[in-house]
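All protein chains of the complex are present and in place, except for one that has been dropped.
Lettered A and B in written order, each chain numbered from 1.
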Amino acid sequence: MERVFFYFIAVAIIVFAFMAVTNRNMMRSIIYLLFVLIGVSSIYFMIEYNFLGAVQLTVYAGGIIILYINSIMLIEKIGTPMEKVKTVRKVVAGIISVFGLALTLFAIYSYPFQTVKSGNVTTVSQIGQALLGYGNNGYVLPFEVISILLLAAMVGAIMIAKTEKK
Amino acid sequence: MINGVSIYEILTLTSIMFFIGVYGFFTRKNLIAMLVSVELILNSAAVNFVIINKYMFPGKLGGDIFSIFIIAVAAAETALALAIIINLYRLIMSVKTKDLETMKY
Partner (left out) sequence: MNLNLMILIPLIPLAVFLLLGIFFRRIKEPVSGYIGVAGLTIVSLISFYIAISYFLDFGLVNGEYQKIIVFRSTWIHFTDNLKIEMGILLDPLSAVMLIVVPLISWMVHIYSLGYMKGEGGFTRFYAFLSLFTFSMLGLVLSVNIFQIYIFWELVGVSSYSLIGFYYKKKSAVLAAKKAFIVTRFADLGFLIGLLILSYFAGTFDFLTLTNLDFIQTLNGQAVTFMGLSVITWALILIFMGGAGKSAMFPLHIWLPDAMEGPTPVSALIHAATMVVAGVFLVARLFPMFYFIEDGIALEVVAYVGAFTTLFAAVIALTQYDIKRVLAFSTMSQIGYMMLALGVSGYGEHEGLGYMASMFHLFTHAMFKALLFLGAGAIIHAVHSNFMQDMGGLRKHLPVTHITFLVAALAISGIPPFAGFFSKDEILAAAFEHNKLIWFTGFIVAGMTAFYMFRLYFRIFWWNDPEYKHKPHEAPKTMTVPLMILAFMAAFSGFIPFSDFVSTDYSPFHTHIEWGLAGASVGIGVLGILLAVLFYKKENDLSDRFARAFGIFYKWTFNKFYIDELYFFITKKIIFKNISAPFAWFDRHIVDGTMNGIGNSTVWISEKIKGLQSGRVQDYAMYFVSGATVISMILWFLLNN
């Protein structure tokens, strides 16, 4: 049952991803991206990383997608399709991508992954303690670095986008 | 751990997603659309972290935490990139890649 569901999700992700990068209408492309992100979050839920799935949903689907839609509405006329891409370019890019994909898959399938079976479920409190822990499994330093990065990005975004005073 | 689904299948899925993102990055003619492709690439990488953590080191939290970091970085990156794009639009009234080829020979 889970297997069938996974394949369904996988096919949906691939199809929507492909449509997200080929559709010539910007707004539709964003909505397809939204579907892909939701698909990814459902994979998180399937492997019982509930917190991560929730974060994926809220941050991506709730935050980033809205940001995209806003900026598209600011700068593009909705419904104006993008120009066509030259076929030569499509073919070359496709060949390179398929080639790279083949190489990656070849590498993956020739590596023996040692999988471990376990029923562990990661809880939110575990994640919270790990994020703020400074012991052996603590991640407080990267956490702080990310905080500063976010702060800097926020300040930078404001600085870049704001209108200059005359 | 998804019953009946091996790590190879999930990694195949993420690889395909990654290269779809790469293909999009190569072919799109619009900066925002390129950014969408980058989101795909980032997401596939995040999934990889989580999957490998879950299948191979279930007791640990590293992949989980780093996925969260990736999401945070992606959010920051998106916000900044969109700010740049909006500013650019204000300057040249366009976000098409063909209008941004001034840094060449």
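Points to keep in mind about this one:
One rule holds for everything that comes next: a contact is a pair of C-beta atoms (placed from the backbone, for glycine too) under 8 Å apart; a residue touches a chain by one contact, two chains touch by 3 or more.
This is a predicted model, so every value here is computed, not measured.
Of the listed residues A:Val92, A:Val116 or A:Leu132, the one in contact with the hidden chain in the full complex is A:Val92.
Residue in contact with the omitted chain (choice from A:Val11, A:Met73, A:Val91 or A:Ala107): A:Ala107. With the whole complex as reference, residues 92-93, 96, 99-100, 103, 107 of chain A touch the missing chain. Within chain B, the residues in touch with the undisplayed chain are 22, 25-28, 34, 97, 100-105.
Just so it is clear, only the chains that are shown with their structure count from here on.
Considering their complex, residues 1-13, 15-24, 26-30, 32-33, 35-37, 39-40, 43, 46-47, 50-52, 54-61, 64-65, 67-69, 71-80, 82-87, 89-90, 95-96 of chain B touch chain A.
Within the complex, the chain A residues that touch chain B are 1-3, 6, 10, 13-14, 17-18, 20-22, 26, 29-30, 33, 36-37, 40, 43-44, 46-49, 51-52, 55-56, 59-60, 63-64, 67-68, 71-72, 74-76, 82-83, 85, 89-90, 92-94, 96-98, 100-101, 104-105, 108-109, 113-120, 122, 126-127, 130-131, 137, 139, 142, 146, 149-150, 153-154, 156-158, 160-161, 163.
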